[in-house]
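The following block contains the structure, expressed as structure tokens.
Shown here: the complex without one of its protein chains, the others still in place.
Entry: chain A
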């Protein structure tokens, strides 16, 4: 590898390097505990994220490969990275107040967040199964620790332990699948593998097994039914901002890998996973929507709601094509905004102990804090997919892609569960606007939380009123990536 290649590689992985450097500096700073240090490190994290975002934006959409084809900057990678910067920055903003209330304002928290972000970034840029796996593990390990960050809280500890065990189990399955792929094709690089699999027999039992293991591993990460059992417990036990982070950035990264593997590179496997994913998607929407109906803890409810949204996202995968891919990308943007917005509200309502988690704590919010209630209303309506919010267009675009590909039955099932899921979002609205309470919520607004709420609210409304620019971004990214893939295959065919 000559020097220019190394230079290009370093340049292209610049955003990752910035984030990891930032994490290291933050780690050094946090070694010397000082009062008010949390704020400093949070600021540093935001700065690093902004720098990385700037660099990612400059590197752009043009497919450029680095580290000898193990790493790529393309439309998908850049789009998802920008989305993850947004999600992480919002998480940092909502974390400050929460950590202060819980008396754990330690710098390590942000260090772990940055490491998790860098892992997620490597996941979306990796074009080699090993690199992707390293990204997954880097992200997962950081999140394991974050989940158990409230060291004196039993629920938090329990959640962390559960997550470690189940996460390791799923990683094992994933790794097994990856090793079978290596055995079948003799490579771990996706483009070479795509060519090797191009004329493979899809009935080969080993290939079926490998695909299913890969699928199970990935579906576990996104919490699709029947691999969802861990999700509610861990969402409930983890510190609220971490739950927000997992449910958005974690999900975005996992879906990015799914998109890259199943829709972009290894498309020839589609006949193997198609039927299974149809079943999983329908089950996921069903279980997510129905189980959320009976939850009385807002975080558990959001866990099931996030499962249901995952089912909807899988439909985008089934729709296929550029539109299907773009619909998933757009959906994840909207989901990140509205879900983190709602977690900001949960953090605001959190007053130590368990305040802010039973859904009854939302009672009478419209009377005591009309502005906050209005923001929550918009976010909840968006989650329910009611226009004119972003949530509507997110679902709409998936439906467009589905109907376009002729899968009308799936679309009908999807909208029916969507109507079911409206019920539990409405229940919160009902509590806020129609219930009286003797103990109105105590809210201590900080500038950071205010900013987070403003960004998520404006984002949710903008994606609803002017979806064109966001949709176009997703479509351009998806198309650019597909074109690059077809060109690569064509070139390989010529060569």
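The working rule: contacts are C-beta pairs under 8 Å (C-beta built on N, C-alpha and C of every residue); 3 or more make two chains touch, one makes a residue touch a chain; residues count from 1.
The rule is simple: contacts and distances are computed from a predicted model.
**Q** Name the absent chain by its UniProt protein name; which of "NADH-quinone oxidoreductase subunit M", "Glutamyl-tRNA(Gln) amidotransferase subunit A", "Carbon monoxide dehydrogenase" or "Branched-chain amino acid ABC transporter substrate-binding protein" is it?
**A** The correct option from "NADH-quinone oxidoreductase subunit M", "Glutamyl-tRNA(Gln) amidotransferase subunit A", "Carbon monoxide dehydrogenase" or "Branched-chain amino acid ABC transporter substrate-binding protein" is "NADH-quinone oxidoreductase subunit M", the UniProt name of the unshown chain.
**Q** Which of these touches the unseen chain: A:200, A:415, A:445 or A:458?
**A** A:415
**Q** Which candidate, A:3, A:31 or A:468, sits in contact with the chain we can't see?
**A** Only one of A:3, A:31 or A:468 touches the chain omitted from view, namely A:468.
**Q** Could you tell me which of A:381, A:428, A:455 or A:481 touches the chain that is not displayed?
**A** Going through A:381, A:428, A:455 or A:481 one by one, A:381 is the residue touching the chain not shown.
**Q** Touching the missing chain, which residues of chain A?
**A** Interface residues of chain A facing the absent chain: 366-367, 370, 374, 381, 386-388, 392, 396-397, 399-400, 403-404, 408, 411-412, 415-416, 418-419, 422-423, 426, 429-430, 433-434, 467-468, 471-472, 475.
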